Structures are given as C-alpha cells and as structure tokens.
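What you see is the complex with one protein chain gone and the rest in place.
What follows is chain A.
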C-alpha cells in the first residue's frame, strides 16, 4: 500500500468516504487515542489550557482534550485546523467542542502572537512534505508552518507533533525547519525498531522547561 501523502494532497485524499472510514475504524481510533494521550503526557500541562490541534481531522484528539478531568489539569479548550472539509464535516456531526478552522498549515497559522499554551499534532505534519497544488516547496511550507506555530505559542509554551516521516531525509528536513523557526527541538521514539514505532517531535519555546527524560533521539 502506498502512503496516502505520496499519492494525493490531504484535502483530496480525505474525501467523504475516506474521512468516514478513518473515523470509524476501531484500530485507528485506538492508535489515535493512545498517541494523543502520549502527546499530552509530553506537553505536561497542569492547568486547563488553550491548545491548537494541527491537522485535527474529525476531532478525535480534540474530544480527548475536552474530556481531561480537573485532577489531570483539564479540561482543555482547543482550536482545530485542518485542510480537509470532509474531515471537519464529520467533526461537526460529532458535535465536538473545539472551534474548527478550514486552513492549510503550509500557509501559516492565523493566530495572534503568544495566543496558545500548547499545540498537538497527530499524524499530520508529514503532509507538509508532500506534493501540493501550490507552487511552494516543502521547505517553504514547513517554514511557514513552524514560523507561524512558534509565534502563536506563548513564551514557555510547548508543541508535540507525532509524525510519520517517509525517510531520514524527510525527518531531518522537518526537524531542521522547526529549529530554524526558533524552537528547541527533540525527537522521541517509542518502540523503536518495531512496526509500532512512533516518532514525536517535542518543541519548546524558550522560557519553558525541557521535558524530563532524553528527548534528543
């Protein structure tokens, strides 16, 4: 099976049928949920926060953010961005609490500087490297995205992006773009070397604490 981001841009790939498939597969739901919880653990938020969900899709992660109990620092309020109108339509039908923006993260983040406490992104940012209808290069789109995200985060804020790079070259292209935007960056790999391996890009805006443990990858 070819990787979806190699075949079509995400707004075309996630047609209504594909979006529904994504949101109803129990295997995908459970993986998405465990990655969201892992990302939240790495964000280490201790108070209800404003979180940007980058590539929020049908709001699976957002629902988790909305339901974190006060004893665990929640519930959080979130804003979701996604380029797929079909995915957002499902989020709407599922009546999620977050505000939804139909937007291309490769065009930047339309938020005021220092707006958000944190950002989370599950299986989305590798799309920035894929072929696109616009004539801007992946490096240009990555620069737009990370530059916008860096500005939108409050000082001391943190972002965690779980991603699936196609190869090492793409992985370093993504990391370098984040560092160039000003972030402190580390890659954490869960279950390395297995088919369940997951990569998390942990990004900090200066003023924040560095997450515990080795994140230098």
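In the analysis below, a residue touches a chain if its C-beta (ideal position, glycine included) is under 8 Å from a C-beta of that chain, and two chains touch if they have at least 3 such contacts; residues count from 1.
The criterion applied here is as follows: contacts and distances are computed from a predicted model.
Colleague: Consult the UniProt record of the chain that does not appear here and report its protein name from "V-type proton ATPase subunit D", "Multifunctional methyltransferase subunit trm112", "Trafficking protein particle complex subunit" or "Proteasome subunit alpha type".
Modeller: Cross-referencing UniProt, the chain left out corresponds to "Multifunctional methyltransferase subunit trm112".
Colleague: Given that one chain is not shown, which residue among A:26, A:71 or A:206 touches it?
Modeller: Touches the omitted chain: A:71.
Colleague: If the hidden chain were put back, which of A:9, A:108 or A:138 would touch it?
Modeller: A:108
Colleague: I'm checking contacts with the chain that's been left out. Which of A:43, A:60, A:88 or A:174 qualifies?
Modeller: Once the missing chain is taken into account, the touching residue is A:88.
Colleague: For chain A, which residues lie in contact with the unshown chain of the complex?
Modeller: 46-50, 70-71, 75-77, 79, 81, 83, 88, 92, 97, 99-104, 107-108, 110-112, 114-117, 133-136, 140, 144, 154
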